[in-house]
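Below is one structure, written out as structure tokens; the observations come after it.
Apart from one protein chain that is not included, each protein chain of the complex appears where it belongs.
This part shows chain A:
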């Protein structure tokens, strides 16, 4: 406000070309600040990726990806952690996907718009912002202790499933919302019931959006440490898991364990960076798949 007032008084008192010069200067400074902020942001993002890549690339080879850890994690590979993360993410999606999609359909297509429902929707969106360690504690109390699943793939998957549910629900709702009402109208016009319209027209059209949300959810589940800390992950295992009741190694937790436990930091730290690089590639790869699906669907979409 003050600057505006100053500028205004100058337009009255100073010749117009001075004023024009000043405006140009302000504009140039403004744009520079915006651009510099962007540079700082990009710099750190790239720095992380490059830093991890340089530190981690040295240890990655075929054996690292396919072998068991040896000599209390100072040698060998991280195969059980890769497999464990795969199991946990898969389990989480199997649990969260049907519930997430079905509740999103109910919310968007059937629920209407009462105060209670608006609170529910707000609650779901806020659930996505709950710190993941809180989900971890909840998983410990409910799945590990109360249901007695113990520290296991099952407990970890269920905990992760609850964590990614809000992501799946809100992206599915968005995908359903983006389908124009004219399709619904056309469906009624040929005598379809509401469910027939949803099943035969709306869901297929919304599928790319739903898929995108699901993959982002998998990425989130694969990358989190805190929810599996008390519910599924273990520091060391002699064998690969045989059932969903077994505890597992997982990539994010493996990094944590390598950096905080054990007695040979000189050998463990490089392995931790290698593990981080694998995890990074995995999560970025999943995000890339989601982006490809979304852009392809957008290009095909003609309504």
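FYI, contacts are C-beta pairs under 8 Å (C-beta built on N, C-alpha and C of every residue); 3 or more make two chains touch, one makes a residue touch a chain; residues count from 1.
Everything that follows uses one rule, which is that contacts and distances are computed from a predicted model.
Chemist: According to UniProt, what is the chain that's been left out of this complex called? Choose from "NADH dehydrogenase subunit G", "MucB/RseB-like sigma(E) regulatory protein", "Beta sliding clamp" or "Phosphate ABC transporter ATP-binding protein".
Modeler: The chain we cannot see is recorded in UniProt as "Phosphate ABC transporter ATP-binding protein".
Chemist: In the complete assembly, which of A:15, A:148 or A:191 touches the absent chain?
Modeler: Only one of A:15, A:148 or A:191 touches the chain omitted from view, namely A:191.
Chemist: If I consider the whole complex, including the chain that's not displayed, which of A:30, A:58, A:98 or A:200 touches that chain?
Modeler: A:200
Chemist: Kindly note down the residues of chain A that lie in touch with the hidden chain.
Modeler: 182-183, 185-193, 196, 200-201, 204-205, 300-303
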